[in-house]
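Notes follow the structure.
Apart from one protein chain that is not included, each protein chain of the complex appears where it belongs.
Entry: subunit A
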């Protein structure tokens, strides 16, 4: 892995991994340390990944394991108390996977919106919060027509991503039916 590839991996996943670790630790600063440790390790061990899914699987799993290690460590136990029942719950696979789904899905949404021009993005954010066209126009102090045109521009831009990912819906559903 070149440092360029390493940086782009960091850019892509650092925030998501911090969110995951924070779910376990409920302490964002410690979560950041845990994730940085994991990034340091993949650099030092010169780990090469086959594809992005493998990379994500490795990083999410490592962050989960490191976070659980921390929860079980003496340092943590001396300052916080975690009930045996809660620990049992956070150690389950489903606690981990459902969080990954939430983080991944919301990260895709955020990135897609952030890539839109500012005005477009602001309109789409409100639209996703179930604001009507006229409510959006009021809120942002623009005309109803502007809102309509900007929405069209936004969806034109989002179309390729939506089409690619919609295809996966059938995939997701069919496989498990």
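Assume a residue touches a chain if its C-beta (ideal position, glycine included) is under 8 Å from a C-beta of that chain, and two chains touch if they have at least 3 such contacts; residues count from 1.
As a working rule, contacts and distances are computed from a predicted model.
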Could you tell me which of "Sugar ABC transporter permease", "Acyl-CoA dehydrogenase", "Extracellular ligand-binding receptor" or "FecR family protein" is the UniProt name of the chain missing from the displayed complex? "FecR family protein"
Per the touch definition above, residue among A:47, A:87 or A:108 touching the missing chain: A:108
On subunit A, the omitted chain is touched by residues 2-4, 7, 10-11, 14-15, 18-19, 22, 28, 32, 36, 39-40, 43-44, 53-54, 56-57, 60, 93-94, 97-98, 100-102, 104-106, 108-110, 112-113, 127-129, 158, 161-162, 164-166, 168-169, 171-173, 175-177
